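What follows is one structure encoded as structure tokens, with my remarks underneath.
What you see is the complex with one protein chain gone and the rest in place.
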Amino acid sequence: MKALLVCEYREGKLLDTSYELIALADKLGVDKAAVLIGSEEAVPKMDGTVYLADAAVCGEYNPAAHKAVILAAVAKENPDYLIFCHSSYGWDLAPRVAAALKAGQITEVVGIVDGGFEVGCCNAKMRRVVKPTSAKVVLTIQAGAFAAAPAQGAPRIEPIEVTVDGQGLTFTGYEPAEAKTIDLTRAEVIVSAGRGVGKKDNIPLIAALAKALGGELGASRPVVDAGWVEHSLQVGTTGQTVAPKLYVACGISGAIQHLAGMKKSDFVVAINKDKDAPIGEVADVLVVADVVQFAPILTAALQK
Amino acid sequence: MEATREIYWNIGHGTVLSMYLLAAAAIVLLARGIWMRVAHWRQGKPLNRFDRYPERTRRMIAEVLGQKKVARVRAGGVFHALFFWSFLILFAGTLLVMLQADFMTPVLQINLLQGHFYRGFSLVLDVAGAGAILMLAGLAVRRFLLKPVGLETVNDDYRIHALLFAILITGFLVEGARMAATELEQNPELALFSPVGLGVAKLMAGASLEKLSLLHRTFWWLHFALVLGFISILSRTKLKHIFFTSANAFFAPLEPKGALATINLEDETIEQFGAATVADLSWKDIFDADACTSCKRCQDRCPAHVTAKPLSPMKLIQQIGEAAESGSNTGLIETIGAEAIWSCTTCRACEDICPANNEHVNKVIELRRNLTLMEGTFPGDEVRTAATNLEVNGNPFGMAFAARGDWAEGLEVVRVGEGEPADILYFAGCYASFDKRNREVARNFVKICNAAGVKVGILGKDEKCCGEPARKLGNEYLYQMLAQEDIETIKATGIRKIVTTCPHCFNTLSRDYQDLGLAIETEHYSTWINQLLEDGRLKLKQGELQDCTYHDSCYLGRYKDILSEPRALLNAAGWQIKEMDQSGYASFCCGAGGGRILAEENLGSRINVARIEQAAATGAGILVSNCPFCLTMFEDGIKTSDCEETLKVRDLTEIIIERIGG
Partner (left out) sequence: MKILVCIKQVPDMESRFKPAADGLWFNEADLAWRINEYDEYAVEQAVKLKEQLGNEPEITVLSIGPDRVVEVLKKALAMGADRAVHVQDSAPQQKGPWQIASIIANYARDKGFDLILTGMQSQDRGSAQVGVLVAEFLGFACATTLVGFSYVDGVIHAKRELEGGLKGLVDLRLPALVTCQLGLNIPRYPTLPNIMRAKKKEIETLSVTSLLTEEPLAITTQFYAPARKEGGLVLEGDLNEMAQQLVDILQEKTSVVR
């Protein structure tokens, strides 16, 4: 069996998630080949063929062209699996390839179970196992669900050229993110505020807890969207992905986008009124309490 | 000598005709002035406030003559009452003199103004005149010297005070001159019955009869002219309140306090919901501006105003009047301001104290109906979220509706949805069902009922929010949607009695739901438990005597007049109440009414903290409340004020449950 790994390239670099694709292929125990629309310097280190198209020609975002490149690689390799990362690149591109191949797609895989693929649903509260019924299957995998394989090996590079018009779509550039005043990716301790904090006025309670732990304040997306904190504090797939020594989730239910951003933390404490909140899946300790009441008490206990 | 006087002495009967003609002219001017206001009021929609007119008339006479509402606030109020009665007596006296001279004497040939009656008459009028001057002086000192904060003084006020002083003083000058000429020496015993006049007469004693006659005639015509002037400008100055404020006692609503117009949502011809322009209000809303005397008592008691929100109930009334001056299409929202409109907690302190019977609260609701139903705006995003949560899950928190009955786990209750019989239906409400602190109240209530042998039924997950906060925020559609479902569910149970632990649910189910077809007797737990106590079904033991202070929630106190039963319960349970200054009908709102429990308080200072500080000032360490909103606001307020160590808040059920037995 064979897997074709669709690696991601942005702003001139190969994204690290590509090594997670390799890890999944290894877990499935299949041969691998990769395809990249990028540059020769960015080709992933692996044993196997890497089909390379030039991003300077195709564009970093050009679904029609990228699809054509991938289909060309598919024609050569005839893979059983096509594996994408479930990123803004992957979820945009994978269904197009799936449509062209009439392959079933299984989205945001987090595990392999009983010969099927485990995915989350109902806002990460539940799980289901999905099995393909088509010959080929397209998979998108959750960032961080599979530990990245080591970058080793020397790939055989095969160039691919396609000439495809954008089919009505033109990529016109990137808009940079607002300047990050705080780099949470370097923090050793992060204490994040979620919707359970209740209102903007309660944020100082969480900030105080962060300070007592010698860490930084983070936040889940709803808190940022509500304007309670600035965007640079957001932890999650559209914010920052962090892996601190200690992560304290305050009043965060554990929506999948947030979990994905902090799952790699060494030790996770969750404070939540709801004993069954999804954050419990990744928490080493779940304190069942109203965070507004508990945070100051914990802060005081730490300061003793 | 005879105890009487010659009416029109020195004036002559020849002047009577011109006097009446001039008076008639002044009255015509007055009437015309009032008549012209009618078109102004009619810019608003029709509203029937003429029904049951005997009842209305009786009420108006009692209020105007009794001055009870005016005198409720001592400063200024007592002065006004006394001034009013004095002036009324003077007016009646003058009318009687005219009647005597121009009708009773020539036509009936009866003279009332003689003998003992005349002596009494003279004395009463003199005292009234003196009283009027004294009271007017008191009012003038208050307005012009003491200058209470927020009391606006305009040019009109100077002119009116001057005019009234002038009328009163010239009255005594006329009397004094007459008495100096005809009574001082000629009838000294009679003169004693007009003490003030006597004093003035003595000042003029030295003058010759000719001079006295001239003085008298001058003062008489001056007095007459001033009075005519007074009559003709009545409708154009603050003095119009004599008519309009009195009339408002006639026009005041006969519906139960807090009744709102229920919009007929089936009516497809309605294009405008709520009030955006003057024409969307009723004529009464415009009339209220004319009845308003700018006494600012409403403003002084408004919890929003007192905590520096942009709302003033008085300004609201007057801005509507001003807008109506510019025409019926004048927009209201921009003038009054959305922030002011959203700030109201519907506590009714304004309406409760208003001596002019103005209706402030329903105007706010109409303005909110426009903002919500026509423009889809909210005071904040958190309110929009709460509204969506109400639509999806029937509670503002967004908690899964299936968990609504979970608070009753382990308790002896009947799930009435399944057809089982119960003595009462306990409508728990959203806070008692889902809020951790308030679940204790629900649980306590059930236990108290069980101790009294009452079988309590609940709707559990079939219960939805009664819709009150949504309705008070102007969302009549969401309210009716929720209400219809609740009414259907309740009716299907066949239950005959509903009890609630939330005054807001209580008001809504007992009053508002009647417009939508529910006619089941509903009580608040305080009166229900008090009845159980009186019937001997529940026994309380007094135990150790404890101190507390008690907060009359707006929706129980001002709305429903329930003030004594909760106190009776506290006393029966062995608690002593150290009353706050602002208690009973003067109770100060916790800040959560008017749907504001769903909103964040971003302007001014915190209303709940203001009340907490009032409670702490009594020295009693425990504050007792009877409403889930109050309980929530006070718990929050204690945390954010300096009173965390010194004050605790308890619900009345928590007090009672500890004292069951005996």
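Lettered A and B in written order, each chain numbered from 1.
Operating definition for what follows: contacts are C-beta pairs under 8 Å (C-beta built on N, C-alpha and C of every residue); 3 or more make two chains touch, one makes a residue touch a chain.
This is a predicted model, so every value here is computed, not measured.
Enquirer: Of the residues B:G398, B:G584, B:G604 or B:G621, which one touches the chain left out of the display?
Expert: B:G398
Enquirer: Which listed residue, A:K2, A:K45, A:K76 or A:H231, touches the chain dropped from view?
Expert: The missing chain is touched by A:H231.
Enquirer: In the whole complex, what residues of chain A lie against the chain that is missing from view?
Expert: On the side of chain A, residues 10, 61, 63, 87-89, 91-92, 94-96, 98-100, 102-108, 113-114, 116, 119-123, 125-134, 137, 166-178, 180, 188-189, 213-215, 221, 225, 231-232, 234, 237-240, 245-246, 256, 266-267, 269, 275-276, 278, 280-289, 293-294, 297-298, 300-302 touch the unshown chain.
Enquirer: In the full complex, which bits of chain B touch the chain not displayed? Write them out.
Expert: Residues touching the hidden chain, for chain B, are 265, 268, 271, 273, 373-378, 381, 384, 387-388, 391-394, 398-403, 461, 476-477.
Keep this in mind: only the chains that are shown with their structure count from here on.
Enquirer: Where on chain A does chain B make contact in their complex?
Expert: 199, 226, 290
Enquirer: Quick check: in the complex, which residue numbers of chain B touch chain A?
Expert: Those residues of chain B that touch chain A are 381-382, 436, 600.
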